[in-house]
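Just one protein chain is left out here, and the rest sit where they should.
So, chain A:
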Amino acid sequence: MYPKSIKNSSRFVNVAYRISLPITILLWLMPLAAVMMTSIRSIQDINQGNYWGWPTSFNFIENYMMVFQSTEMGQYLLNSILITIPAVMGAVALSTLAGFALAKYKFKANIWMLAIFIGGNFVPFQILMIPVRDLTISLGLYDTHMGLIMFHIAFQTGFCTLFMRNFIVGLPNELLESARVDGVSEFKIFWHIVLPLVRPALAALSVLVFTFIWNDYFWALVLVQSDTVRPVTAGLSSLQGQWLASWNLISAGAVVAALPPVTLFFAMQRHFIAGLTLGATKG
C-alpha cells in the first residue's frame, strides 16, 4: 500500500489525520455548502446581504415549494426525466448489441469500427451542431423530447459500445461455442447467454450515462426552445435570467436540478466509479 498506512504511525499522526479529513472536505465543498445554505434562507436575509452567516430563519419548505409553484422547475424536471430515461435505455440497448459484435466476432473491420466509436465520442460538439440541428428540424423533431433523445442515444452509443465491448470480451468463449455446436442461433446466444451475464455492466453503464445525459446543457440549448420540452440544466439557466435577485430561489432550483444524479451516484457508487475508471488500471 502506498502511501504507508498510518495505522502504525504515532497516535498524534492518527488523530491529526482524522481531524484533517472533515476540514478538507469542508473547504473542498464550501461553494456547494453555501448554495445549500442559501436555498433555505428567507428573502429578508438575502436582501440584507446575509449570504454567508447563519440564517435568521429556516425557510426550507417555503423556498422549495415556491420553486415548484412559481417557476417552471417542475416541468423542467419532468422533461429531464422524459428525455434521460429513454435515451439511457436506447443507448445501452444499441451498444450492448454492437459491443457483442465487436467483442466476439473476428472480422476485418473490427478494430476500425471500435476506433470510430471511440473517436466519435471525443469530437467537439460544435462540429456536429449545425448538421444535427438541420437533421432534427427536417425530421420534424426540433423542440421535441424525441429530438434530444435521438441525439443522445446516437452520441452516447460511442462510449457505451466501448464499455460493453470491453466487458463482453472477458466472457468465456467456450460458453458461446458449446451453444453454437448445439445449433443455437446467434441471436438466441446473445439473448439467452450473453445478456444475463452482462447485467452488472448494464447497471454500471446506465448510472454513468444517466449522469452524462442529465447534465447535458449544450444540446438542450441547440435543439430546444420552449419550456414544455426544456430540460432542467437549460431551465436553470433561464431561471437565473428571470429571478435575478432571488438567490434563495435559484439555489433551491440548483439543488433540485443536481439531486437526481447525486442520489443515483451515492446509491450506486461502486458501479459508477467502475464505469468511469475503465482502463485506469491496465495498460
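Remarks
Basically, a residue touches a chain if its C-beta (ideal position, glycine included) is under 8 Å from a C-beta of that chain, and two chains touch if they have at least 3 such contacts; residues count from 1.
Following the convention adopted for this analysis, contacts and distances are computed from a predicted model.
A single chain of the complex does not appear, and UniProt lists its protein name as "ABC transporter permease", one of "Stage 0 sporulation protein KC", "Protein N-acetyltransferase, RimJ/RimL family", "Xanthine dehydrogenase YagR molybdenum-binding subunit" or "ABC transporter permease".
Mapped onto chain A, the interface with the missing chain covers residues 1-3, 5-7, 14, 17-18, 21, 24-25, 28-32, 34-35, 49, 51-52, 94-95, 97-98, 100-102, 104-107, 110-111, 113-120, 122-132, 135, 150-151, 153-155, 157-158, 161, 173, 177, 180-181, 183, 186, 190, 211, 214-215, 217-218, 221-222, 232-234, 236-237, 240, 247, 250-251, 254, 257-258, 261-262, 265-266, 269, 273, 276-277, 279-283.
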